[in-house]
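Below are the structure tokens for one structure; questions will follow.
Note that this complex is displayed minus one protein chain, with the remaining chains in position.
Showing chain A:
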Amino acid sequence: MIDHQKFTDWIDKWLRNELTETERLEFETLRRSDPVLAQRALEQQQLAKALKNYGQRTDFRSRLNRIHARLDMDAVRDEASQVSKVRKLHRNGGTIRQLWQTYRPILAVAASVALITTFGTLMLVRQYQSSHKQQEQYSMMRRDLQAIRRSQNAILQDLNARERALQINPGQVAGSGFLLSPDGYLVTNTHIIQDADSVYIQSTHGDIYKAKVVYADRKYDLAILQVHEDSAFRVKTVLPYGFEAGPTDLGERVFTLGFPREEIVYGEGYLSSQTGYRGDSTAFQVAISVNPGNSGGPLLDEKGNVIGIISGKQTSSEGATFAIKTDYLFRAISAIPTDSLKNSSIRMSRKNGLAKLARKDQIKKIQESVYMVKVFKHEK
């Protein structure tokens, strides 16, 4: 068995090609027969090579440093500055390409930000618009009379002279209203009488009276009218219906009377929600089909108590009609300045003489107190 140190020597000699022929043969035989020795030879070879590479690079580095020290740096700097000039001449549009390559990542980021912002804004705008649209879904049930002027003319033809005068300038907006008290106070919606030059009410018999606006409340959309010093208006002794401000249960059968056309129209349904449009707590939602002109009409329960005033409906869904609660009618009335009511307060009755009557008879009595409200405005 050859000793460790001697074998190491042999490897050195083998690497340097200094082995004699006999030594080389013996070395090769040893290597082939003993894998441990073979591995050691390989490692030593690697080590020697690494050492050689190390020496070579160190040596080369010092050569480079020597050369660099001798270098005429001014000339090199000159030449370096010429590189750019030559390049610029050679390459048309090179600057743009360089800028593009330099700022490409930044541009990419900027572009993404722009895209996100654009689409984000678009989405927000759409959202805003759709919520806006919902607002517009609430439509006020007043009637624009311009559109039906012709048919109205035909109906009014046989009426008396006062009505003839109206025929020349028929009402532009119409809605419904009903008596609050026997002496000529009526309630209707503010949106019907706003911007009015004059307001007339017309009974189911076709009698027309001039009315004045006593009070208009925009918040609750309620307006109080009073028949204006008209001797022809027959003061009633008592109203057939009473006013009920207490709570009303869901599912309560309700009905309304109004003037979506020249004739009074009866509508029937049920109370479907305690709140109005978008959770408005001043109103009910009722399932009654109404049309322009129904606004301002009374909403009555089974017994004939007024529980609300029809004010509008949701256009996007069928049968969602809204009525302002009677409670808020009381609040509006109590808010009227006392000097607006010349002689007396509005005497409203909770008494109700309809409870035991059949619906047909109820309607007969109630319709006497429901009026069409006609509004005249200046042509703009």
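What to note about this one:
As a working rule, a contact is a pair of C-beta atoms (placed from the backbone, for glycine too) under 8 Å apart; a residue touches a chain by one contact, two chains touch by 3 or more; residues count from 1.
Everything below uses one rule, namely that contacts and distances are computed from a predicted model.
Only one of "N,N'-diacetylchitobiose transport system permease protein", "Cytochrome c biogenesis protein", "Sigma-70 family RNA polymerase sigma factor" or "Citrate lyase acyl carrier protein" fits the UniProt record of the hidden chain, and that name is "Sigma-70 family RNA polymerase sigma factor". Per the touch definition above, the residue from A:32, A:52 or A:126 contacting the chain not shown is A:52.
If you put the hidden chain back, the residue from A:79, A:197, A:229 or A:268 that touches it is A:79. Although one chain is not drawn, its touching partners on chain A can still be listed: residues 4-5, 8-9, 12, 16, 43-44, 46-48, 50-57, 60-61, 63-65, 67-68, 70-71, 73, 76-77, 79-84, 87, 94, 98, 101-102, 104-106.
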